[in-house]
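Worksheet: one structure, shown below.
Note that one protein chain of the assembly has been removed; the remaining protein chains are unaltered in position.
Up next, chain A:
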Amino acid sequence: MDNFGAAFETAFALILQLDSELVEIVALSLQVSLLAVACSALIGLPAGAVLAVVRFPGRQGVIVLLNALMGLPPVVAGLVIYLLLSRAGPLGEYGLLFTPTAMVIAQTVLVTPIVAALTRQTIEDLHSEYDEQLRSLGVRRTQSIWTLLWDGRYSLFTGLLAGFGRAIAEVGAVIIVGGNINHVTRVMTTTIALETSKGNLELALALGIILISLAILVNAAVMSLRGVTARANW
């Protein structure tokens, strides 16, 4: 139990000191994961909505695949991105390996299926509810997709938050494609892994506490944004 008490003390001390290295690591974590979620939203929201509304052969198969990819192990995603970005790989000439960009790509690969799958479910439910109404109004299909996305925005936010949770928490992918380079690609989770391997369990746990606090803050911020817009809608 000593460990836990000490870890909380260390966590508070780190936050109060506003340790510059910690700030740098936290900032990079947020940048990488928020960017990855933004990229996933750009891909996953329209893709999920189209999948919900448009019927085509093999659609069930695509949905099963998409749902399964929500469980894609980060290490596997990391490995695939590593092989693609490696100098010996097909995209090697861009020299992206061991940069924050590579980490954003890896996390986007992890988060997009979550966003797309949850969007598909949300929009499909809304679609079955409003389909007739939209059709009777003569709304075009592209137009109705936008309407449904707009209508489901609160549920979709939750999907994006789930994606953010996945991105900020994973270590397997970013440690492979980022390399955990000090001051360049070191984020919260890779720092926790490193400190654990140094046997600094207390510091590792303290960083874990800060990571969870951050996740709570981001979620609270989104929630309050939702509150503001919901009130404004009345």
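FYI, a residue touches a chain if its C-beta (ideal position, glycine included) is under 8 Å from a C-beta of that chain, and two chains touch if they have at least 3 such contacts; residues count from 1.
Keep this in mind: contacts and distances are computed from a predicted model.
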Omitted chain (choose from "Sulfate transporter", "Response regulator receiver domain-containing protein", "Carbon-monoxide dehydrogenase small subunit" or "Transketolase") - UniProt protein name: "Sulfate transporter"
Full-complex contact with the absent chain, from A:23, A:65 or A:181: A:181
Option from A:7, A:77, A:104 or A:206 whose C-beta touches the chain left out: A:104
Candidates A:35, A:118 or A:173 - the one touching the absent chain: A:35
Footprint left on chain A by the chain that the document does not show: 27-28, 30-32, 34-35, 38, 86-89, 92-93, 95, 97-101, 104, 179-182, 184, 194, 196-201, 225, 228-229, 232-234
